[in-house]
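Here we show just some of the chains, and they stay where they sit in the whole.
As written, the chain order gives the labels A, B and C, with residue 1 at the start of each chain.
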Amino acid sequence: MPEKIHKLNGTSLIHGDVKFAGSEVAPSISVSTSTVKSLLARLKDLDLRNPDRHVYSRYTQQVSTRAEHILSRINDGFAVTYSSGLSASYAALVFFRPKRIAIRGGYHGCHATIDVYRKSQGIHLEVVDLDSEYRAGDLCWLETPLNPTGESRYVHKAGGMLLVDSTFGPPPLQYPFRFGADCILHSGTKYFGGHSDLLAGVLVVKTLEEWNKLHYDRTFLGSMMGSLESWLLLRSLRTLHLRVPRQSASATILAQWLNSVAKTPVGKTYDGIPGGVVEKVWHSSLQGVDERGFDPSKQMQGGWNATFAILLSKPEYALEFPHILNYFVPATSLGGVESLVEHRIQSDPSSDPRLIRLSIGVEEVEDLKADLQQAFEKLASVC
Amino acid sequence: MPEKIHKLNGTSLIHGDVKFAGSEVAPSISVSTSTVKSLLARLKDLDLRNPDRHVYSRYTQQVSTRAEHILSRINDGFAVTYSSGLSASYAALVFFRPKRIAIRGGYHGCHATIDVYRKSQGIHLEVVDLDSEYRAGDLCWLETPLNPTGESRYVHKAGGMLLVDSTFGPPPLQYPFRFGADCILHSGTKYFGGHSDLLAGVLVVKTLEEWNKLHYDRTFLGSMMGSLESWLLLRSLRTLHLRVPRQSASATILAQWLNSVAKTPVGKTYDGIPGGVVEKVWHSSLQGVDERGFDPSKQMQGGWNATFAILLSKPEYALEFPHILNYFVPATSLGGVESLVEHRIQSDPSSDPRLIRLSIGVEEVEDLKADLQQAFEKLASVC
Amino acid sequence: MPEKIHKLNGTSLIHGDVKFAGSEVAPSISVSTSTVKSLLARLKDLDLRNPDRHVYSRYTQQVSTRAEHILSRINDGFAVTYSSGLSASYAALVFFRPKRIAIRGGYHGCHATIDVYRKSQGIHLEVVDLDSEYRAGDLCWLETPLNPTGESRYVHKAGGMLLVDSTFGPPPLQYPFRFGADCILHSGTKYFGGHSDLLAGVLVVKTLEEWNKLHYDRTFLGSMMGSLESWLLLRSLRTLHLRVPRQSASATILAQWLNSVAKTPVGKTYDGIPGGVVEKVWHSSLQGVDERGFDPSKQMQGGWNATFAILLSKPEYALEFPHILNYFVPATSLGGVESLVEHRIQSDPSSDPRLIRLSIGVEEVEDLKADLQQAFEKLASVC
């Protein structure tokens, strides 16, 4: 476990939006699309980042502005919110207008968004692997945890830019600007929202100039968050520092334990689970230093990932597994208070049919462990 | 007033979503991003237009599916919803991938969206006037009320396509597919939403194939409506047939009356209002047959526009006017139950400083008229 | 059909809350339980009916205050809102502290509320019929449409009070203060809410003193509306003048037509429906002047009821009927935009098993009629 040197500040989460707070202790859910204009108010005079009034909710509205200020603070940059992680991804493409994109595997939805962008472009936009030799105009698109420092060095040297999709590593787990990122992407749907009840996307950039450019684009891409989403996102941020470290700690305990299960040879048992059911565990805590010298503990200074994957030994195991658990909901997504389990092939047809993804929630870790244990025992006895 | 041969069917508005209704009389507000998966459910097996289950709310969710079915029905096509009118506009550009766009004036936001699209394209996308000679690959972008039948003939002959932004002419006022449109665009924020409390956009196409294409793009553009927006839009549609004809009828009475005011010479009065205060009124009911033979009453078979513009004689009049009215809220936007008044230059700097836009709500028309009357009298006496 | 001399003013519905409107065109959904206090603010200095600030949402909150002002205006009195029609009923009992209650039949829920009140009283509270000789301290509890003028005269003469439950006769259908009521009760769940998606109750009294007393009691009964309910109620009131007259007009057409069906002898048909299926129709338009001289058209000056009951000839008919209709939802409640049908015995076991209640929505009346017609034909052919 890496030293927790980068604590997520709870005071910022609660009071980071104070200058927009008005007289209500909890904000109202802003829904008005339009506001009353005073005599000489001009849209062009509006400070869109620190609005003292709102004109039209496609530009700004009370609650999303507040959420953006807190997101800016906890990500050490300037945050813009979007209707979804993919509309944030699309906005990043419009913003960077890359000549090539260097990306590897990762979230399949994001590849489809790149395709839609390419199609609308009408011109050829090359997608290359991360190992490629970078060129000017490249956008390197990294999903956490992958070596940002290394890629940052290479791509910047070549005149390209680095975007880090940090969805799996929200604050306080990691802070990508410290490792060379030019832009941080989050599916706010996941840990920021944290209750599986809102879609949102976030881009964080380093300067106000970049923020203004992103905000202008978003206004005319028309992809701002919904009003309830904005409000629930803000409400969720109030407990981010309580949820994420808890989820990270539980996930680390479970991943370590599952790794012991995976290392148990056939014929032996570990905590009652026969060896040979679990084949492999991927978790940042198990990753170690790679051949290029990347040490994930340098990157994930605030805790290891709370979502991880395991490989079972048989497709039949993976098919049944999600449906015999009591405290893991068989569903796609991640980051919520409730633990989720997914047979990955159900949403990503290119996955290994034995692959299972676990998103760890805020339940008692002992209960989660016992639940996994009974399920593995059942699998082993039935199949 | 055109004959009301195209009535908006209230039964469709109330029961057009019945097959998705479940056991609740009023739908719940769906917020879950993800749903529990059964053993063999595969995303690719899902009928995204008629989903019997939902997988992830970026694809489909209960309430937006219902709203789309009603919008499909009342627009005689296949409707997709978006986070805003401009994200619908952007999706139309991605869908048509036009070589050129023929457009004139109209809504300034839409021009900015075209600019963002051009920028992301990286290549030259020509924007031309409606009078241009059409070519193959052109997208003719018409804002109602403008001659759709004529443009349709020209652009289709040349191998182009016709999109009609029908925001100012929702059902039952007009049905653009009857006049040659290939795609109908609505800012659902306006009459469909109707209460100034939600942002939404709508595209309607003619075939399921086109719907599937639009839906695929939207999924990866990530620009679906918010959850409260979806629900409020559906709730609003239940009264669309009560609101729009009322607003249209009141607007027509007011426009006709204002036209009489405008025609009153200086030195005379009309209903107590001195001539020379109001200079001109633009309203479809006053438009008449143009030189190319376009007769707006052929197009707007279900009633005249409920939003229209007037030109006052002095910029000072236009500056003060919105702030001395009692029953018109000085704000941008249109289509809501409350009447709005806007000094257009406040949101569109290119406007004539004497231009006023009025969006007529569902108040008593006598009250609105009396309010305009007192305001004009006040302007005339003070200025 | 009575002359419509009492129009419901749409301008009041849209702008009657203007003094609380702030800068938003549509109000935000107020959820804050508490607000920031200034230095010397004292709760006792607050004008609870016209609050310029809010202290704690059990007292007042932005949106419910606005809804109460519009409800006050359209009911010509001083309105307090409650969490449900029955909590409003209970508050009326606490307010009047009657020695006896004179009531007949009507809504069974209200009788249960009186029972709970009696139980908590610990003392005997007599419930008598409306025909009883009134005494001082009596509360006469009338459900519309029943003769308010007559009862008012009798009960006031004896020193009692008259409460009219006007749920079935919202503005503009009738205005009970004009017929002697001391207090008007509404289940706001029904026509005021109008979309089957909120519970609310309303009491209207004639003086500010009475309002203050009711408001004090409500604060400590703790039975204010929920925050979404308040907001939806306010949103619904914006279209009350469009919904209720439409529902009333459709219901009157249907009731008159059903009455013709009911009068058709066995062996004959009416519009294809065999005589003998429908036995009786109760609707205010059919009621006529009673033996005590009560003429419902004097009371219901703004239109007849939009909810009414019919008696079929066989219990089996009544059992099946709700489930073979396409445009009537088989559910309890009334007043919503969607038509409802209920086999009354399902929620009120004391009902005649042949009794059906119809609540007419805002669909096309021709569609509703055709739907009833096909259902009656089906019943007649199958049973």
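As a convention for this text, a residue touches a chain if its C-beta (ideal position, glycine included) is under 8 Å from a C-beta of that chain, and two chains touch if they have at least 3 such contacts.
Source: prediction; values computed, not measured.
Note on stoichiometry: the full complex in this file contains 4 copies of its one protein sequence, with 3 placed in the shown coordinates.
The definition used in the following text is that only the chains that are shown with their structure count from here on.
A rotation of 180 degrees, rounded to a multiple of 5, brings the CA atoms of subunit A into register with those of subunit C.
Subunit A and subunit B have CA centres that are 36 Å apart.
With centres defined as mean CA coordinates, subunit C is found 50 Å away from subunit A.
Multi-chain contact residues, meaning those touching two or more other chains, occur in subunit B at positions 196-197, 329, 331, 333, 340. Residue ranges on subunit B touching subunit C, taken from their complex, read 9-11, 14-15, 25-26, 195-197, 235, 238-239, 241-243, 246, 326-327, 329, 331, 333, 336-340, 361-364, 367-368.
By the touch criterion stated above, subunit A contacts subunit C in their complex at residues 21-36, 53-54, 62. Those residues of subunit A lying in contact with subunit B across their complex are 29, 31-37, 39, 41-44, 55-58, 82-90, 93-94, 97, 109, 112-113, 115-117, 119-123, 189, 193, 196-199, 201, 217, 219-229, 232, 319-320, 322-323, 329-333, 340, 342-343, 346-347, 349.
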